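Just below is one structure, and these are the notes that go with it.
Only one protein chain is missing; all other protein chains are in place.
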Amino acid sequence: MATQRAAARTAPSSPALPDDGSVGTQPGPADPQEGAVKRELFKYRLRKWLFSPRPFLMLIGFAAFLGGWYLLVDVLGVWRFGTLPGLVEVVTEWTAREPAYGVSLFTSEYYTHIWVSLRRILLAFFAALALGIPLGLFLGWSTRFREFSFPVFELFRPIPILAWVPLAIIMFASDEAPVIFLTFLAAFFATALNTLLGVQSIDREYMRAAFCLGSSSRQVFRHVVVPGALPFIFTGLQIAMGVAWFSLVAGEMVAGKFGLGYLINSSYTTTRYPTIIIGMITLGAIGFLSSAIIRLVGNRLMVYRARAMA
Amino acid sequence: MARPVAQAAADEARAGDGQARPAEVGKGELRVEHVSKVYDPEGAAFVAVDDASMHIAPGELRVIVGPSGCGKSTFLNAIAGFHSISSGEIWLDDELLCGPNKPQAKPGADRVVVFQHNALFPWKTVLDNVTYGPIVQERLSKKEARDLGRERMEQAGLAGLEDRYPSELSSGMQRRVEIVRALVNDPKVLLLDEPFRGMDSLTKSVMHESLLEIFDKNKVTVMFITHDIDEAVFLGDKVSVMSTRPGRIKETIEVDIPRPRDYRVLTSPRFRELMAGIHGEVEIEARKAFEAGEREMA
Partner (left out) sequence: MEMETRPEGQATEATEQGVPGTDQREVARTDGYQGAREARVGQSVQAPMAPVTGWALRRRKLRKALTGPAGRRGALGVVAFIALWQVVTKLDEWVGPQVPLVGALPAPSDVVLRLFELVATGGFWSSWYLSFGRVMWGFAFAMLVGIPFGLLMATSATAKRLLFPPFEVLRPIPPLAWVPLAILFWPTQELSITFVTFLGAFFTVVMNTVGGGEQIDRRYILAARSMGANKWRMFRRVVLPATLPSIATGAVVGMGITWEVVVAAELISGGGGGGSAGGGLGFLVWNSYQGGDIAAVVVGMISLGIAGYISSILVRMASNLTMPWKRLA
């Protein structure tokens, strides 16, 4: 119980806490066979998963989705489904060496768009990280600073990111910077706010313990506040990545010259409809990958949580 | 107003530290003088501790028992420096921890707390937790600290767990690690705030014995807070009973059961006799607390 509680206390959402309560409570020396045991356990779990109805149902789910698309759009074309690009059309276009509308897996234009979007995301995301995390930590750490500045922060937060477009264009007299700024702004609010929540979520007993073990304030910050806020920071980064993509696509649709959002929008205006879907799928895949990477890095930095849940 | 407290304090002073475990003279004497604490949440002032005094001799293991909400933790928090006091003085040896013009003590490694809930840093390994104090105080080099940590862990029966994370340990092990983490700093006073709350009784009795074993090896004054009377009598040199709100020291009883103690003590006539006496006192207070609707504040 206590183990679970300890883990839960630091977990913002604790999605994968074991529910049997017994996991991870057996101490006992670390033996060299542990690796072998883990491999066996993994094999066992994989086998169990493969022979359970899960993968089967998953396949049915996907098949139903794609089949539904094919049937409604390609075959029947009922109601307004006929207006949408069909499954076959999209797949052929995407995998064609010489695509009818100019963008496929084999064209360099496709990768240019991906690269431009990715570059904007990375710049904006890392800027948000570099500014948002320190600001959040400081807001959480200093009551005085928070009391003075948090209301200002809160004034800005409810303004939708896209409403910033005109101001961004006025402030940065270039094509590239406004889009990056919008993306940054979205990610920044999510990062800073979650970092602040993370600091506030830290159980006060950890700070008390650190103080009575003789730490200075700086040491408490370094050894308790930062690691204690880390789970929330990573939740924040996940959210930040999501809103960054959201804003990027919107920004590119309004004011871009390249990028996946631009590709989607320009494909619409030039009636290259299958390319719209290619752009959407690509966005989905890259968006998924980018948040998976954040999760991975988070697990690396917070081994203690991964182990508690193993 | 008649103060049984004063009487108790005087008795204590006379009793001296004959029963206490050995300690160097002048190390870890804790004097609480006429301390009061008034809380003022949302403007509704109430008195948590009222004019309480207590002398804990160097090396003594003092247990404070009382019903929920009697202000036991207020004491501990005042000594540790987490909360202020409203009046009175608290002295550790010759140092004034808090008093007039200095309502809140500064937390420090001479008074380490073992908390009610597990307060091991979950993001540090067990050994990093244990060596945390000496390293941040820059008392030892990292290597020395690790050597010392390993040594102390081994003494406490925790060898082999150095590289685990606290969440991988059973709750009993976690408590033991936390106690080792505190003692590695050679504190003058160890403050335990219901450390075994919520443990099953079997684990608890194992913990009691290992706690006594650890204490017998370390010369340290201990203040142990609990509402478990068995625990109080089994562990303590003296047991102070606190009255319910406002918290006062109602009575201090000396436990004249010789050390080292083990579970056999639990069935001895003297133990039962002491138990019965303290139980009577606490029972009255617990009933008062219950009838006053303690849960209102919860």
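Brief remarks on what is shown
Each chain gets a letter, A and B, in the order it is written, and its residues are counted from 1.
Criterion: a residue touches a chain if its C-beta (ideal position, glycine included) is under 8 Å from a C-beta of that chain, and two chains touch if they have at least 3 such contacts.
Everything numeric here is computed off the predicted structure, so don't read it as measured data.
Which of A:Ile114, A:Leu135 or A:Ile169 touches the hidden chain is settled by the complete complex: it is A:Ile169. Within the set B:Gly28, B:Gly71, B:Gly149 or B:Gly236, the residue that contacts the chain not displayed is B:Gly71. Listed for subunit A, the residues touching the missing chain in the whole complex are 13, 15, 19, 53-54, 57-58, 60-62, 64-65, 80-81, 83-84, 141, 143-144, 146-152, 155-156, 158-167, 169-172, 200, 202, 204, 207-208, 210-211, 217, 220, 224-225, 242, 245-246, 248-250, 253-255, 260-261, 264-265, 267-269, 273, 276-277, 279-281, 283-285, 287-288, 291.
Please note the rule applied: only the chains that are shown with their structure count from here on.
Chain geometry summary: the mean Cα position of subunit A and that of subunit B are 46 Å apart. If you check the complex, the residues on subunit B that touch subunit A are 80-82, 107-109, 111-113, 115-124, 132-133, 136-137, 160-161, 163-171, 173-174, 181-182, 185, 198. Subunit A contributes residues 1-3, 5-7, 9-10, 24-30, 203, 205-206, 208-216, 219, 223-224, 227-228, 230, 302-305, 307-308 to its touches with subunit B in the complex.
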